[in-house]
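With one protein chain removed, the remaining protein chains of the complex are shown where they sit.
Right after this comes chain A.
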Amino acid sequence: MLRPAGLWRLCRRPWAARVSAENPGRREITSGVSPRGSTSLRALNIFDRDLKRKQKNWAARQPEPTKFDYLKEEVGSRIADRVYDIPRAFPLALDLGCGRGYIAQYLNKETIGKLFQVDIAENALKNSLETEIPTVSILADEEFLPFRENTFDLVVSSLSLHWVNDLPRALEQIHYILKPDGVFIGAMFGGDTLYELRCSLQLAETEREGGFSPHISPFTAVNDLGHLLGRAGFNTLTVDTDEIQVNYPGMFELMEDLQGMGESNCSWNRKALLHRDTMLAAAAVYREMYRNEDGSVPATYQIYYMIGWKYHESQARPAERGSATVSFGELGKINNLMPQGKKSQ
């Protein structure tokens, strides 16, 4: 599906076989070209990317788009904080899975020279928020980036990598397109996100229907995130976690907000139908088990922020063994040692 020339460039999509109705969960995805023959499993296909695109398009076309933006705005501002923490200017930056551009509105022209905004949903790119940085919008999938090696000084990604099928490969691609001494700053949902909703639905479904199916998508654990970044080739990793708790009047409002954010379930193994009885039961369980004093119910969003650098000779490296000039035993006298310009090992 090619669009006329102009701002939009559709990147080459992978050819995939038609899904058979009998086993939607098991499917091989055949893609065009992998940047450097990565060893990740080719059969990893958890999410229906086409459906996710439709959901994000639908969400971006809502009559009041700002109504559901609160979470992404907050995380976007925290990522912008982290960008400012690095005392450098980035001539060329990339925002992966940008949505309506929540990070760009907090950044300024001095820090970022030019910003490329990439998302799979064209409606989100069309309604992007105002920013003073010159931007180029590109329609592309996070797993199949149409960029050359060593292009970007900075890659940011806010709350979109949790819908990626092959996360190791996406991180490898990000590493590939970064320049040496480039940095990747990302935010992803963590394992504890929406645990209240997950538990309530699980209990209600077990009691009402005798079994349960997953309604919340699987999230990456924090240890795995470190390993993934290391495997992708990133240096000097930093992963920290943050929890945002949002109070809602009830479970139905929470589910409506999640849908408005474009975060509806799109896994292949999702159940097509959630019975009204089960929803009612889950709402009752949610309220009873988790409600606050004022009657509202909380929903937890656990966010992992990760920072990884692409290797460059100027970056600090561990010192050679045996090159210590001061012993640990003299740590008590550190005040005397420091002004002399010596560094303790």
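Note that in this section a contact is a pair of C-beta atoms (placed from the backbone, for glycine too) under 8 Å apart; a residue touches a chain by one contact, two chains touch by 3 or more; residues count from 1.
Rule of thumb we're sticking to: contacts and distances are computed from a predicted model.
One chain of the complex is hidden; its UniProt record names it "NADH:ubiquinone oxidoreductase complex assembly factor 8", one of "Phospholysine phosphohistidine inorganic pyrophosphate phosphatase", "NADH:ubiquinone oxidoreductase complex assembly factor 8", "Pyruvate dehydrogenase E1 component subunit beta" or "Cytochrome c oxidase subunit".
Only one of the listed residues, A:Met188, A:Ala204, A:Leu228 or A:Leu258, touches the absent chain: A:Ala204.
Contact with the omitted chain, checked across A:Ile79, A:Leu197 or A:Ala281, is made by A:Ala281. Residue A:Met289 is the one among A:Ala221, A:Met289, A:Ala319 or A:Met338 that touches the chain missing from this view. If you put the missing chain back, the residues of chain A touching it would be 203-204, 206-210, 249-250, 252-253, 277, 279-281, 283-289.
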